[in-house]
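Removed: one protein chain of the complex. Kept in place: all other protein chains.
Coming up: chain A.
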Amino acid sequence: MRRDLRGALLLLLTAAVQSSSMSAPGKPVLLSCRSPEKETFTCWWEPGSDGGLPTTHHLYYERERLEGTYECPDYLSAGRNSCFFDKNHTSIWVDYYLTVMASNALGNATSDPFKMDVMEIVKPDAPENVTLRVEEREASPCLHVRWMPPSNTDTKSGWVTIKYELRVKKDNSNNWKEYTSGTQTHFSLYSVSPGGVYTVQVRCLLDHGEWSEWSNTTFVKISNYLQNERPLSMLISILSAILFIMAGLILIAKRKSVKQWVLPPVPGPKIRGINSQLLQSGGSDDVGNVLIIKQSFPPIYFVWEDQMEDYLIVTENEDWLSSNSQKRKKSLIPACFHFDSEIHSKESPCHKNDWEKDEEISQVDNNNKPFTNTGYVDFQRHVENVDVKHVDYSRVKEVKSDNILFLEKEKVQSSGYIHFQRQEGIPEDYSRVKEVESDNLVVLQKQNAADLSCKDEGNHYTDCALHKPRKPHVCTELSDSGYVDTIPAPPLM
C-alpha cells in the first residue's frame, strides 16, 4: 500500500515537473556572419532555451533590391546553428536583413533582425602550407618563409587583393616580432642566429576586411655549427690582444731609444771655442766677450773651423778711416780670430783691412771702421796678411831714471793713427822691456844704446830695425796692449 502510494506520488511529481518545463522556445540570437572570400557567407546564431521540447530553428532573410522573404538555403554545410549562403544566393553591396525563428510544439520565438552587408563581413581563412627553409651562409644564417594563400580565395581574377603579415618568435619567449609582407607569398628573415628554435606564423587580409587567424605554427631549429669555431677564434683574439699589450708595454719602457731611432737628433752647428750651453745660459755680454776682440789680434795664422763662414770686406779706400758711418749689414765674425780651445782669444790686432764687430757692441767701444765702398769677398783660408800697421799706443807719462816708464793709464783712442811728433833726425831706438809692473809701470832693461831688439808683442808685426843686431831677435808678449816706443830724447809729452 505504502509502496503504491509512494509510486503514485512520484508519478505525480514527475508529471508536474515535466509540465512546468515545457514552454515556447526562448529567443535565439544572431551572433555573426562571415565571408571568407567575398563570394559566399555564413551566419551563426545562438539558440535560446528550448522550452523542454524539441525546437527547430529557421533563418529568414530579406534583401535589398529583392522582393520577398526567403529562407536559408543551407543549414548543414557550416554546422549546427548556422546558415550557409552559396554563390548563387550571395550578393555584395546589398543589405541583408536576417532573422532566426525558433519553434517548438508550444510556440515560436524570433530573434532581433540582423542587418549586414557582405562587403563588411569579409574575413579570410589563414594562409596555408607555411614552409621554412634555412639557408646557411657564412656570416649568418637566414630563414626563408613561403606560404600559399587560402585555397578558397580567387586571386587570379583580381576580385580580391590579399595582404600578408607574419610573426616570428625565438625559442620559448613570448615576444613575437611582426613583419608585413604586402602581397608576396614569401619572406626572408635575416636576423636569425644559430642555435635557436624559430616559430613562424602567417595571416592575411582581404581588401578592407578583417585579419585572418594566425596560421599553424611552423618551427625550425637552426644548427649551431658556428659555435664550435667560437672558442678557437676567441682564443686567437685573446692571444693577439696579449701580444699587442706586451708590445705596447715594451715600447713605452723604451720610449726614449725608440724616439731616438724614429726621430734622430739633427746635428746643429758647433763652434769651436763657443760653448753652446754657455751661450744659452749667458747673456749677450758673454757672447760679446767671445766674439769681440777688445784688444789685439792674433797673427796671420788662423785655424778655421769648417763651419765658419767669413766675409772679407773689401774697400777701395785703403784708408780705412772713413768719415761716414755706414750701417753694417751683417754681423761678421772677425776674420782674424785665433780659435783654439781656450775661450779667451789671444790679443792680437786684426791683420785684415777691416773687421767688424757684432752689432751689439756699441760703436764707441770698438774699432769699427765703416767704409764707403764695401764689398764682400769670400774669405780664403790662409790669406796673406796685408801689411798694415796697426799699432796701439800707450802714452808715456813719465820717465824715471832711464829705464822706468810710466804709462798713461788711459788708453789712447786708437781710432786712427796717433800723430805724435817726431823729431826728425832722431833715429828710432828700442829698449827691451824688463818687466811690467801694475798696469802703468814699465821697467826697461838697460842696454847699450846700440842694442837693438825687436819686440814682438802678441801678434804684432813689427819691423825690426836692426841697426846693430847684437842680440837675437826676441819676441816677447806683453799682456798689455801695444808696445812702447822709447825715445832717448826727452819724453814725448
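Here is the rule we go by: a contact is a pair of C-beta atoms (placed from the backbone, for glycine too) under 8 Å apart; a residue touches a chain by one contact, two chains touch by 3 or more; residues count from 1.
Just so we're on the same page, contacts and distances are computed from a predicted model.
The protein name that UniProt records for the chain not on display, among "Prolactin", "Cell division cycle associated 4", "YjeF N-terminal domain-containing protein 3" or "Proteasome subunit beta", is "Prolactin".
When the missing chain is restored to the complex, the residue among A:S49, A:T155, A:T218 or A:N440 that touches it is A:T155. Of the listed positions A:E39, A:D125 or A:E165, the one in contact with the omitted chain in the full complex is A:E39. Residue A:S91 is the one among A:S23, A:S91 or A:T110 that touches the chain missing from this view.
The residue touching the chain not shown here, chosen from A:E46, A:E71, A:D112 or A:E398, is A:D112. By the touch criterion stated above, the residues of chain A touching the omitted chain are 38-39, 64, 87, 90-95, 97, 112-115, 117, 119, 154-159, 161, 207-208.
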